[in-house]
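For chain A:
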Amino acid sequence: MLNEALKQKVSELLPTTAFDEGGEWLNINIEATDWPAFAQHLRNDGSLFFDYLFCLTCVDWKTHLTMVYHLSSTKHRHNMVIKIKLDRDKPEIETASGIWRTAEFHEREVFEMFGVNFINHPDLRLLILPDGWEGKNPLRKDFEDPVNMIKL
Partner candidate 1 sequence: MWSFSNIANLVHEVLAEHFNPAITLAIEMVIAGVSVIGLFAILGLVLVIMERKVSAWMQIRLGPNRVGPKGMLQSLADTLKLIVKEGMTPNGADKLLFNLAPFIAMIVAMLLMAPIAFAKDLQMWDLNIGILYVSALSSVTVISILMAGWSSNNKFSLLGAMRSGAQIVSYELSAGLSALAIVVLTGSLQISEIITSQANGWWIFKGHIPAIIAFVTFIIAVTAETNRAPFDLAEAESELTAGFHTEYSGMKFALFFLAEYVNVFIMCSIAATLFFGGWMPLHIGNWHKFNHVMDFIPSSIWFFGKTFFLIFVIMWFRWTFPRLRIDQLLDLEWKYLLPITMFNLLLVTAVAILGWHF
Partner candidate 2 sequence: MYRETEILTRANQSTAHESEDSGDLVINVGPQHPATHGVLHLVITLNGETIKNVEPHLGYIHRSIEKMCESLTYRQFIYVTSRMDYLSAHINNQACALCVEKGLQVEVPQRAQVIRVLMAELTRIASHELWWGAMAMDLGAFTPFFHAFRERETINDIMEETCGARLTMNYMVPGGVMMDIHPHFQQRVKDFIQLYRKKIHEYDELVTGNIIFQNRMKGVGILSAEDAISYGCSGPVARGSGASCDTRKYYPYDAYNKVQFDEVLETGGDSFARYLVRVREMQQSINIIEQLIDNIPEGDFQAKTKAVLKLPKGEFYQRAETARGELGVYIISEGGTTPYRIKFRSPGFSNLSVLGHIARGCKIGDLIAMMGTLDLVIPDIDR
């Protein structure tokens, strides 16, 4: 499905969606509360069928965090990018691991790197950071580690 058709379909599903212009793929901004139901639609709707979550990450914009989901369909070969703004002090979002199993690992990574709390995640523990890690989240912009970070 082309970006235009996707855009139309998405705005039918979720009228409040804001679209980002530019970029090769359709970029849409939605609210965190809409995410679980919307994700179900994206995965299960026959004409959308986004079954392949190929990238899940988070961006620290210093004022807020943005979750970025890159979705693709192995049937229709179309792609879409979903962005969800999160509160920087208390980031919380429903997990996607029930829909795309790959999200389980990626969300654990985002959890420890950005401190996003994924609600209903089956196993939200530290994956990469050493056990007992406390303190700031390494990929946030204000993270400082004077011992291990070498400034050039």
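To be clear about the criterion, a residue touches a chain if its C-beta (ideal position, glycine included) is under 8 Å from a C-beta of that chain, and two chains touch if they have at least 3 such contacts; residues count from 1.
Inclusion criterion for the candidates: all candidates are chains of the complex that A comes from, given by their letters.
None of these values were measured; they are calculated from a predicted model.
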Touch-positive candidate for chain A in this complex, from 1 or 2: 2
Using the touch definition up top, name the residues of chain A that touch candidate 2 in the complex. 22-25, 27, 51-55, 57, 59-60, 68, 70, 74, 77, 81, 100-102, 104-106, 109, 122-123, 127-130, 138-139, 143, 149, 151-152
